[in-house]
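A protein chain is absent from this complex, but the other protein chains hold their places.
Residue numbering begins at 1 within each chain, and the chains themselves are lettered A and B in the order written.
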Amino acid sequence: MSQNAKIGLGRGILIGLTALGIVAGIIRLIAGLGATTNLSDAYPWGLWVSFDILTGVALAGGGFTISAAIYVFNLKKFEPLLRPAKLSAFVGYLIFVIGLFFDLGQPWRIWHPMIMWNPESVLFEVSWCVMLYTTVLAIDILIMALERWQAHSWVGFFRNIYVFLIVAGIVLSTLHQSSLGALFLLMPEKMSNLWASPAIGPLFFTSAIIGGMSMVALESILSAKAYGKKLDMELISSLAKGLGFALVIYFAMKVTDLYARGVSVWSLDWAHLLFYLEIFGTVALPAILLYMPEIRQSSRGIMWCAGLAAFGVVLNRFNVSLTSYGGYRDFWYFPSAIEIILTVGLVAQAILVFDFGMRYLPVHSELTPHGATAETG
Amino acid sequence: MKAILIDTTKCIGCRACQVACKSWNDLPGEASTFSETWSNPKYLDADNYTRIIFQETTSPKGELHWNFIKRQCNHCLTPACASACPVGALKKLPDGPVVYNDDICIGCRYCMMACPFQVPKFEWSKAVPLIRKCTFCADRLVNNQEPSCAASCPTGCLVFGERDQLLKEAHRRIGLHPGKYYPEVYGEKTGGGTCKLYLTTASFQTLGLDHQGFRPDLGDYPHGLHGREWMAKVPWVALTVGGLCTGLYFYNKRRGEVQDHDKREG
Partner (left out) sequence: MTNHWNDLANSDCVLIVGCNPAENHPISFKYITQVQEKGGKLIVVDPRFTRSASKADLFVRLRPGTDIALFGGLINYAIERGLFHKDYVANYTNAPFLVRGDFAFNPQEGVFSGLNREKHAYDPASWDYEADKDGKPVTDPTLQNPRCVFQLLKKQYSRYTPEMVQQVTGIPVETFLKMADMFCATGKPEQAGTLLYAMGGTQHTTGVQIIRSYTILQQLLGNMGVAGGGINALRGENNVQGSTDMALLFHIVPGYMGIPNEAKHPTLKDYLDKETPKAGWWMNKPKYFVSLLKAFWGEAATPENEFAYHFMPKIGKGFQGSGYSWLPLFENMAEGNIQGMLVWGMNPAVASANLNQTYVALDKLKWMAAFDLWETDTSVFWKRPGANPKDIQTEVFLFPAADALEKEGSASNSGRWIQWRHQAVKPHGDAKSDLWYANALGLELKKLYQEDPKAAAPEAIVKLNWNYGEDPDVHLVAKEINGYTWADKKQVPNFVALKDDGSTACGCWIYSGFYPGPDKKDNKAAARNGKDPSGLGLYPGWSFAWPVNRRIIYNRCSVDAQGQPWNQKRALVGWDANAKKWIRNDVPDFKWIDLATKAEFPPDESLKAPFIMLPEGKSRLFVPKGLCKEGPLPEHYEALECPFVNPVSKQQSNPVIKIWKSAMDKVAQICDPRYPVIATTFRVTEHWQAGAMTRNLSWQAEMMPEMFVEISPSLAKAKGIRPGEWVKVKSARGEVLARANVTNRVAPFCCGAPGFQNTVEMVALPWHFGFAGLITGGPDKKQNYAANQLAPMVGDANTMIPEYKVFLVAVEKA
């Protein structure tokens, strides 16, 4: 009972934050970007791009990562994680789409890239991939809903094209996760060379896998706590092992990239401090920690490591898109209240949607029998 | 391909071009405050497509120099903005101008991020903002008129003409007055080449303008092409990843079936 009340209070706060976000969004739409954000000609992209778009997508990389693990690399043991991963991916992309809508100068033209093509543009590709992948994720969610509503013929139909959905999901994710990095290929001179790399696409892709895995780990642990379920420690440990492996690969890639480009990495300016925090604090450190069995096998240890790794992805996206951006040296950017409130509202909304899915969709087979009958009646 | 040669040694900082630009494009004057350097408005923005940077320097010998450098869209040969735009709102016209289509822009501002010269600006003051920048007076060019800035220039600092001929002229001037000019034409190769060609007394680095839209480190390779190259790889990546995934999926499925079968058999 006390547990439920806590969740109830939590939901209340989330609903409140979401409502605030909606109000902020309305103000943004009426007053315009200039009036409500701290964006400027010197900083055309701010919090919304760095967090809602770049980070949202990277952390939602769990969907395709787990899917690939199961179906491509035949790691069937991760099957129980697939549906929660897809649900979390879906909410991640929701953040992206809604965030993008508010970030665009002409939001109602968000569909333009579908009709007006510029095949040379990386952002054009990202738009298409995100649109298509969100559709794939929506179908995945739809399948869960159909199962819940016991629409068997429809479920059967989707089972038949499932391979297409899996492959499409992986291909689209591979493309746009890396292309989000490739967006910055056009502006190397404006970025600190710690991040301005021709390899930024593969680096983004790899770190999206890290982001996805760590978020799946975090969500599993947190939702087990929240919904009072027993955690499959063995499974999560395996995932943590995978995460550690991915972190090592990523670290190696970063080092190779910096070495190949001959970047001087030792300095004490802001960019370098942020870089050290990113590369040592959020890549090397969790990788080392996860190497230790006692940490890898404790849910708290995994939570900390996954948390660090996820934060590392966030930091990386901010570093690439904001802190290392040196277009104008005599300007400063810090997000406005509206920018922050809208972002917080988006996150709150995402948690609510995730929570809703966890409770009402057959995300874990054990959950299905309960609410299902009660709700559909 | 049309271009404008900007021989900054001939600029007297009269700013007739600034006013002519506002006049032709019907841009409002802004309520400004005093500028220490006299450059005013102090930045390019949605209402200011061009401005003259006033740069006062003292040489090591103690000689005073006052440079006047015009800034505007450089109209790259391979514009990063056009390469970046997801909807193709920015286009390079065959005769030089990089033009913008109000009707299809979604306001993503990737062009602003991508431009190596930091030129495209956003109408931040509007609820429904668009991108604004120098148009090379494309609407005058089609009527066989030179851009309004070049038409207003009293000293011949701004010369409008065919790009290859202007380049020849620029090199002729460098050859004729070796001490007077920095021996490179900024824009000849910079960022893959631009339609605004600068002759200066010293490099933009020496002039201290490398961070005011005149980066000397852009190289000769247009950054916009990085996007094109990336996009060229996309279909192959898609096919490879898609093929591998599909193959492995069916391989795994088959193996699973065989294992199941073996289990039953065994």
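Simple rule for what comes next: a residue touches a chain if its C-beta (ideal position, glycine included) is under 8 Å from a C-beta of that chain, and two chains touch if they have at least 3 such contacts.
Source: prediction; values computed, not measured.
Participant: Specify the shown partners of the omitted chain in the complete complex.
Facilitator: Within the full complex, the chain not displayed touches B.
Participant: In the whole complex, not just what's shown, which of B:K2, B:K22 or B:H223 touches the removed chain?
Facilitator: Result: among the candidates, B:K22 touches the missing chain.
Participant: For the chain that got dropped from the picture, name the residues of chain B it touches.
Facilitator: Where chain B meets the chain not shown: residues 9-10, 12-16, 18-19, 22-23, 28-34, 36, 38, 40-41, 56, 58, 64-68, 154-156.
The definition used in the following text is that only the chains that are shown with their structure count from here on.
Participant: Hey, how far is the Cα centre of chain A from the one of chain B, in Å?
Facilitator: 33
Participant: Where on chain B does chain A make contact in their complex?
Facilitator: 43-45, 80, 82-89, 104-110, 112-114, 116, 118, 121-130, 211, 215, 217-218, 223-224, 226-228, 230-231, 234, 237-238, 241-242, 244-246, 248-250, 252, 255-256
Participant: List the residues on chain A that touch chain B in their complex, please.
Facilitator: 30-35, 39-41, 44-45, 68, 71-74, 76, 103-107, 109-110, 112-113, 116-127, 163, 166-168, 170-171, 174-175, 179, 182-183, 185-190, 198, 201, 325, 327-329
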